[in-house]
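Down below is the structure, laid out as structure tokens.
Omission of a single protein chain aside, the complex is shown with its protein chains in their original locations.
After this line comes subunit A, so read on.
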């Protein structure tokens, strides 16, 4: 908490002097900007969070809110600079298990990547190499980090495929990605990312491309594997159902920033940001009686080149005029604590938000 207020105050300042964090993963004031011909795209603009081992953080937001860029940033997949001059500009700190990743030697990060932290991508068909068998790809991932012969690695691959529930793993290990169905490919991806028992697993929209029945299987699998391996998991999705299913903590992103963060129960039952209200209101729900109408958020997500001044959400916020002095349009709100381990970035006073939520929003959901 003190950590947070510190980072909140230190926006834009160098934070090299800050002490080693106690959390397993701590991201401090992460910024990922992309220079383009049209201007600087501020995909992630000052994001901070912590994550402990064995816990799951859900990051939700619309397309273009910076969710995936955050995950690629943590994995160190933006810094490579192979795009010539068009290299992403990254600042902030990412502490994984006591090591700062952004300032670390790229070779060191490469050793961590795949071993200590691994990623499950959204579309397994484009994330798997079509030219190599599933087995060959898993074996490669294993042998890069472990000095073992091919036979042992292959045994490990079969074992992992079995663990993620692929039938006849000793035969399917020699199949090519196109011979697998969508759900099986995603399972193979999960097997590949877990082959080195990573301590941090980032799942970027792991079930978006899948049918609901397969989605249920995969979510179940991720949950079981997390229990088994005790890894920290970041799950990135736009589906609030998936988040509610898996996450202990939820981080809501909008326009490259965190607008609300807190324990899952708090974010669902006592949300304190109008955008979170909007997300909850736009979602038809199977567990409730039929709603008459959905309550959508008006307008569209902001351009990340010209993020609206003040609160990025102000052009879409129905309560933008509640705070005085045009505050929402001029001053960017910082995250403030609204409850135990629960933060939100909004100019409205806490009483105002509490009243609006309990009187106007919650009864309609």
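Keep this in mind: a contact is a pair of C-beta atoms (placed from the backbone, for glycine too) under 8 Å apart; a residue touches a chain by one contact, two chains touch by 3 or more; residues count from 1.
Simple rule for what comes next: contacts and distances are computed from a predicted model.
Peer 1: Write down which listed name, "NADH-quinone oxidoreductase subunit I", "Response regulator", "Peptide ABC transporter ATP-binding protein" or "Autoinducer 2 import system permease protein LsrD", is the UniProt protein name of the chain that is not shown.
Peer 2: Missing chain, UniProt protein name: "Peptide ABC transporter ATP-binding protein".
Peer 1: May I ask which residue of A:77, A:104, A:125 or A:283 touches the chain that does not appear here?
Peer 2: A:283
Peer 1: Of the listed residues A:244, A:327 or A:362, which contacts the missing chain in the full complex?
Peer 2: Reading the full complex, the residue touching the unseen chain is A:244.
Peer 1: Identify the residue among A:46, A:183, A:206 or A:310 that touches the chain left out of the display.
Peer 2: A:183
Peer 1: Identify the residues of subunit A touching the omitted chain, counting contacts across the whole complex.
Peer 2: Residue positions of subunit A that touch the missing chain: 62-63, 167, 181-184, 211-217, 219-220, 238-247, 264-265, 268, 278-287, 290-291, 293-298, 300-301.
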